[in-house]
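First, the structure itself, so that you have it in front of you.
Shown here: the complex without one of its protein chains, the others still in place.
== chain A ==
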Amino acid sequence: MSPTFQQPNTLRLRRQPKYPRKSAPRRNKFDHYAIIKFPLTTESAIKKFEDNNTLVLIVDVKVKRLSHKAMKQLCNIDIAKVNFLIRPFGEKKAYVRLAPDYNALDAANKIGII
């Protein structure tokens, strides 16, 4: 007999609630309109359109990944990769590198930021 007592495995039932505690799940407030706030049009951002084929966007701080759906809200682009940084005032900036078959300048024109 071991000196420590370990709880024996008992039957553990799943919850069968008689009523849902919340009547309806909360609506998703973090929809893809809330993800991307606006694109940047500073001089260094415009330089990125031309030289590096990237778009520079301000996104919500809680964003971890930029989904295709969220980018579609701006325009129909393919993303190669995204780098994030947090600006000193607390906003998150996303450098969105577009896939090689898309042109950042064209995309910027379509969005309307040039």
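Definition applied: a residue touches a chain if its C-beta (ideal position, glycine included) is under 8 Å from a C-beta of that chain, and two chains touch if they have at least 3 such contacts; residues count from 1.
Criterion: contacts and distances are computed from a predicted model.
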| task | Leaving aside the chains on screen, match the unshown one to its UniProt name from "Chloride channel protein", "Origin recognition complex subunit 2", "DNA 5'-3' helicase" or "Large ribosomal subunit protein uL29". | result | "Large ribosomal subunit protein uL29"
| query | Of A:5, A:33 or A:89, which residue touches the hidden chain? | reply | A:33
| query | Tell me, which residues in chain A touch the chain that this view leaves out? | reply | 18-24, 27, 31, 33, 36-41, 72-73, 75-76, 110-114
